[in-house]
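Just one protein chain is left out here, and the rest sit where they should.
Up next is chain A:
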Amino acid sequence: MDPARIDRDYPQGTNFQLLVAQQQLARMGVVDDAQGTQATAYRTLLSSELKFRAADLVRRDPSVIGQTVEITAPMSDDADLYYKGEITRDEDAALRRVSDRQMEWLDDLKRDGSVTSGFNTLLFTQGDSTEPELAGVLGAVVGSALMLLVTALIAIPLGVGAAVYLEEFARKGRITDLIEVNINNLAAVPSIVYGLLGLALFINFAHLPRSSPLVGGLVLALMALPTIIIATRSSLKAVPPSIREAALAMGASRTQTVFHHVLPLAMPGVMTGTIISMAHALGETAPLLLIGMVSFVPGIPGAITEPAGALPSLVYIWENASELAFHERTAAAILVLLVFMIVMNAAAILLRRRFERRW
């Protein structure tokens, strides 16, 4: 921690990576040229997380300035790929991203134990980043969760309510038939069309913030509604008429019959339909394209009106990234998405059980 090169008032401004690079080169006895070519090359092997951690340390405890401290931080994505064997010496030196020289340094670091491999937990604690070693899924997970929350809060009450009305209260006739046909058609409309509708309705017309979980949730709610209505109606239909008769003959009103008896009995089916449509919504990517949720959003959204990503769009973005290291992250993001779904479905099964033995 060279006192001459650290800005006490603004430690983030310090080029800690270069400091470390020069110190390492000095340790190896390499003499750098005037432009610091070697140090710059060495520096690129270290991630900017090193800088953040060092700056953090200095801010918390300024007395470390002038001393030698040990800091652990991730290597850069290129270094990581080299260690994993994704970049090898066999490749054309002009095309590969790690030079022979850097490879020697990396081998050296590995030999003397300065580099160890471990799980990069930044994956779970960070938002998206342009640097693969620092990019995480938390931003997308939070974005997806907020979006699903909006979807659930809108689609479930509306969908179940509409189904109950259509099935139990509405007079069957031409209008209900027309609505039924419409709902069945809407369930089959490609999701990208819902994205367009959302773009026109929520962003261009209602001026809601684009890229926000609010708009994403609204669009997915539109998409989930037909599925929820259809599932709810069919489970309401499946409730034996004898229960309805029993309640009506006891002097229960239509509303009491529905809410005391029919709906609770239909609940497991309603939940199944709802969860399926929610899981569907979670994995949906196409409509998000059109409302700006498939774009680079660093950081973690704190509210439904802030820009956010979503897990499936993160998968898409990472898979399309030019840095090779992002492709590994894509696999990780897919796993996280799957785990998210498994957790949701498990919760659904538990809830279902609960409802099934309510008495």
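Keep in mind that, in the parts below, a contact is a pair of C-beta atoms (placed from the backbone, for glycine too) under 8 Å apart; a residue touches a chain by one contact, two chains touch by 3 or more; residues count from 1.
Methods note: contacts and distances are computed from a predicted model.
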Message: Out of "Phosphate ABC transporter ATP-binding protein PstB", "RNA polymerase sigma factor", "Sarcosine oxidase subunit gamma family protein" or "Carbon-phosphorus lyase complex subunit PhnI", which one is the UniProt protein name for the chain not included here?
response: "Phosphate ABC transporter ATP-binding protein PstB"
- line: Given A:Leu81, A:Ala247 or A:Ala310, the correct residue touching the omitted chain is A:Ala247
Field: Absent-chain contact - pick from A:Lys172, A:Lys237 or A:Arg354
entry: A:Lys172
- prompt: Where the complex has a chain not shown, which of A:Leu199, A:Leu265 or A:Ala333 is the residue touching it?
  reply: A:Leu265
- prompt: Footprint of the hidden chain on chain A, which residues?
  reply: 171-172, 240, 242-253, 256, 260-261, 265, 359
